[in-house]
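With one protein chain held back, the other chains of the complex are shown just where they sit.
Labels for the chains are A, B and C, by order of writing; each one numbers its residues from 1.
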Amino acid sequence: MTELTTPGPANPPRSQWLDVWDQFKTHKGALIGGILFMVIVLAVYVGPWFWTIDPTLIDIRARNQAPSLAHPFGTDQLGRDMLARMMAGGATSVSVGITAMLLALFLGSFVGVLAGYFRRFDGPLMRLTDLFLALPLLPLLLVMMLLFREPLNAAFGPEQGIFILIVASIGITSWMPTARIVRGDVLALKEREFVLAARSIGTTNSKMITRHILPNVLSPIMVSATLGIATAIITESALSFLGLGFPPDFPTWGRLLFDATDYLQQYPERVFWPGMAISLTVLSVNYLGDGLRDALDPRIRGR
Amino acid sequence: MLTFTVRRLVLAVPTLLFISLVIFLLLELAPGDPMAQVPLTVPPEVKEKMREALGLGQPLHIRFWKWIVQFFWIEPQVLIDHYFGTGFSQGDLRVISWQTRSPVMDIVIQRIPQTLWVVGTAYVVAIIIALPIGIYSAYRQYSWFDQLGTFVSMVGFSVPPFFSGVLVIVIFSVQLGWFPSIYDTTHQVTDWDSFVVQLKQMIMPVMVLALQITAQLSRFMRASMLDNLNQDYVRTARAKGISEYMVVMVHVLRNSMIPVITVIALGIPAIFGGAIITEQVFKVNGIGQLLIGAIQANDLPMVQTLTFIFAVLIVLFNLIADVLYGVLDPRIRYD
Amino acid sequence: ERGSDGNVSIIYWQAPSILNPYLSSGTKDIESASLVIEPLGRYDETGALVPFLAESIPTIENGGVSEDLTSITWKLKEGLKWSDGSAVTSADVKFTADYCMHPEGGCAQLAKFEGVSSVDIVDDLTVKVTFSEPKPVPYGPFMGGQSPIIQAAQFADCLGPKAPECTEANFNPIGTGPFVVDEFKPNDVITMSANPNYRDPDKPAFATLTFKGGGDATAAGRAVMETGEYDYAWNLQLAPEVIAKMAEAGRGTPIAAFGTLVERIELNLTNPSPDLPEGERSTAKAPHPFLSDLKVRKALSMAIDRELLVEIGYGQAGRPTCNVVPAPELYASDNTDCIGQDIAGANALLDEAGVVDTDGDGIREKDGVPLKILYQTSTNAVRQDFQALIKQWWSEIGVETELRNISGSVFFGGDPGSPDTFQRFYADVEMYANNFDGTDPESYLAQRTCDKFPSPDTQWQGENINRYCDPAYDELVAELGRTGELEKRGEIAKKLNDMLTKDSYSMLPLVDRGRVSAHSNTLGGVILNVWDSELWNAADWYRLEGS
């Protein structure tokens, strides 16, 4: 005889994040990407604890050495250890990537949510977004560099100062796509009945945004986030190339790569390391983003 | 539709004015000096003289006004004169570059051909490559082709052009000697042989640029195709007994192209803006190189004009993309 | 034979933006223009004067320069023609002077005409330049690449404020040089062809010339030495090993020559401390707490290994120097005592001076002020390598160094509002390179007199960067101005040089920077000249046989 009562769903109740993790695990690329990214992050931040050579230490007798036990990645034209420089550079690049992304993300989500949620902010905020889109990145960066470098240097010291500046300039010039996407999603969400339902049970606007809107736009935000890290790292390296980024004595992957392209034929490994590091990071982060998007999208997760 | 377009056009005017003011102020506020490249052997008094000759002594608002007039009133007249042989702009002061002491616009116009040749071709090539890749990747989601496409496009996305550019130069120019490493902007295409020469010198910069654009576009195309492949109308089309090729290439593609086309349209200002790094690497000397050169030399009129042209293009293509969206998608009609 | 050797191509990694040296002082502009317009005389590769448009170089001996040193009379060669076929006359020469000396013109080469009171036409081929006071070296106007003769007819309407508007003339000047401009694309490329009216009927050997600009030194070097696309590449500021590697490819040869450009460290003799009120900071009112001590300065110099600096930064294109005036021979001091590095000696010197580490933090103190140095320079890879090295050496003598670099456009920009200009010198030491124009160092040495301090009163303009002030020095400079005899001038100049360097250590010359260019192995006749335009003898270039 057939059972007439409806059985409950097969899987037991469980936390949403476990679900996300389950879905994430099935995405092989994302898993590898995630692990790789973790390894890179560990290497650049924790690495210096184990590889204690000072990246700025000049050992003039050991110039331009090929990889060896003493210098696994070789040395540069002043005899500085490339491994140490790669780690120091990575710490900067990855920090720039992550912080610039966070800043862009924050700005983008903030503007996007405000514009999407509050009708009266929509027009002005979207015009603002247009304005920023129309402002060409390069001159803007340049001007910011020139304008704020000094006060920041004075307030935070030269390295922190320029770091803040670069992060801010990358962040400020790259939040617009996120804002647009988030706005679009919020506009669509606002039409969903659960928002109306929440309003009818007396949810205030701020609660509405934090409880209902934000969690539901998380997935596009996360994707922007992973893309943002990659773009920020690449933008930083492009800035170094144009001579607008960190000062030359301050290693970043972009700078190391740029400096090494002159020596492409003599010491190809010097190009290889930073080039590899940038590509790997971007790749891993992109795969991570792909996986996260799938994992965070309830439509896909629900399948 | 028409009202929408006109409305947006009219609204664009204050936006542009505001943008121009912001650009102007930003650049004016930036420290740095057009005299910085003058050798130290030139005495300061002489430098001061030169600075005055550039009109740097005047107050800000006067210069802004002057620039606005020159840009919006005189330059268009020059253009008209150029095409119709009239004499409206006779004797008017045009926007003069500090670096070359010649009208900014003339140089910009001079640079446009090579920029379009290289960056434009790259864009076209990228589109031609990216769309099929995106379509096929989506149709065969998670197949090895899709995986490979994803991987390659992400690598393409992650390699900075100053690296890939130098790499291809070392391989193809230095080691193999196939292509020139320096772009010859004076080269004229007159016959088949010279066309081959042009092709040769374009291949490397175009490929380096196209790699990046392809990477992004194909991802877009794939996502858009995926969205549409699961739609109900696809099932309806199949139920009609239409061949799979027609289903994908007619029904799905047409719908998927709508967002992609606007993305492509929004990318067009970047063509005119040039590809700064790639131009630099291959010495294409297009608009991008002009801009970075002007920035380095603190050639304010040039930087202002270029950035503003760029802003105009972005605003314009934003509008075009919106209108296009309405044209392509019958559901969206602005009124 | 003229035009028999086809095309020659030149690449400059800085692109020329104008072909009128009077409106631009950029080397790229002056040198590209030198193919088209020529001065009356040039300096050759040894720094000697050779006549170009002039019949001969006027001197006191041949009567061209007046005994009282207040005038010089130039005589043009006969039969000279502009490229448009018209004759070159003394009116053109006078016009050139009028053009540059116009009060509203903003002429970039005005300094060349300093002290000129009048330029008079004596006859069709003769002009006389009169100075308001005696000029021992009267070869400023019309001499060298910066001061070529322009055609009066072409520039007649371009005087004063109208100068920048004459785009056609500025981009395509009619000249007497071996080539004429076919097309000028600013900041990109110039195409030229042989001047049909060039004075030597057999020259130039090349029918056409391509002058490409832009990119970077690496690419330029590569294009000449590795791929062979270009025949001549200018100023390859590259790491020595990169150049060596390129030369291995066998298509081109790097060539080097030395001028007067000296990379140096300036020691601030005034106190740049931000604690001082504005107006006293980095001015004569506040002497530097420890750099005002000669022994400290000397110790800093002794700690530097200049040979290593050269090896790393310049290779073939540099040599260690202890002089601000390293050339020409007549003026160059034989001072070499700073070359060898002596850390121990420097430490001993400081100990002896009582500048010792009193609080055990590894940094010496003088009168309680720790030797912490802010070391600034412009942003440039080689300079940052230098900074890193020197910081390390100084740390070995108990001096702590903070490094800082500033974008060149700000550092050298001279903006009185910016705190970062090299003149303002809000740092303890700074590094840059400087040289003098032509072969005579008089005005260059005169920059270090007491009255040339940059200060708030002068809007921070002034050339005495390190605020060195010695009445004896000022006196000697004045004497140099009164001396016409070459031997004597040389002696005084050497003395002045030594006062600045080995006597006072107020500045630490590091490297005598030469210039490296490269030419294709098939290009003959290249003679690298650092005293004038590198392309000064392009008329003599030719294609080598068998290639």
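The rule is short, and it goes like this: a residue touches a chain if its C-beta (ideal position, glycine included) is under 8 Å from a C-beta of that chain, and two chains touch if they have at least 3 such contacts.
We take it that contacts and distances are computed from a predicted model.
Participant: Would you mind picking the UniProt name of the chain not drawn here, from "Phosphoribosylformylglycinamidine synthase subunit PurQ", "Dihydroorotate dehydrogenase B (NAD(+)), electron transfer subunit", "ABC transporter ATP-binding protein" or "Arginine N-succinyltransferase"?
Facilitator: Protein name of the absent chain (UniProt record): "ABC transporter ATP-binding protein".
Participant: Taking the complete complex into account, tell me which visible chains touch the one left out.
Facilitator: A, B
Participant: One chain isn't shown here. Among B:V22, B:I129, B:L226 or B:I258, which residue touches it?
Facilitator: If we include the chain that is not displayed, B:I258 is the one touching it.
Participant: What chain B residues would touch the chain not displayed?
Facilitator: Against the left-out chain, chain B lists 3, 6-7, 231-244, 251, 254-255, 258, 328-331, 335.
Participant: Could you please point out the chain A residues that touch the chain left off the display?
Facilitator: Answer for chain A: residues 1-2, 4, 6, 8-11, 13-14, 16, 19, 26, 192-194, 196-204, 207, 211-212, 215-216, 218, 298, 302-303 touch the chain left out.
One rule holds in what follows: only the chains that are shown with their structure count from here on.
Participant: Line, ring, star, complete or other: which describes how these chains touch one another?
Facilitator: complete
Participant: Based on CA centres, what chain would you say lies at the far end from chain C?
Facilitator: Max centre-to-centre separation from chain C belongs to A.
Participant: Can you compute the centre-to-centre distance for chain B and chain C, using the mean CA position of each chain? Integer Å is fine.
Facilitator: Chain centroid spacing, chain B to chain C, equals 39 Å.
Participant: What whole-number Å value describes the gap between the mean CA coordinates of chain A and chain B?
Facilitator: Each chain reduced to its C-alpha mean, chain A and chain B end up 25 Å apart.
Participant: Do you know which chain B residues sit against two or more other chains?
Facilitator: 31-32, 174, 280, 296
Participant: Return the residues of chain A touching two or more other chains; collapse runs of consecutive numbers into ranges.
Facilitator: Each of 146, 243, 261, 265 in chain A touches at least two other chains.
Participant: For a test of understanding, state which residues of chain A touch chain B in their complex under the given definition.
Facilitator: Counting only chain A, the residues touching chain B are 29, 127, 130-131, 133-136, 138-140, 142-143, 146-147, 230, 234, 237-238, 241-243, 254, 257-258, 261, 264-265, 271, 275, 278-279, 281-283, 286-287, 290.
Participant: Mind pulling up the chain B residues that touch chain C in the complex?
Facilitator: So the residues of chain B in touch with chain C come to 31-33, 35-54, 96-97, 99-103, 106-107, 110-111, 169, 173-174, 177, 180-182, 184-186, 280-281, 283, 285, 289-290, 293, 296-298.
Participant: Which residues of chain A touch chain C once you look at their complex with the stated criterion?
Facilitator: 56, 58, 60, 63-64, 77-78, 145-146, 150, 158, 243, 247-249, 259, 261-263, 265-266
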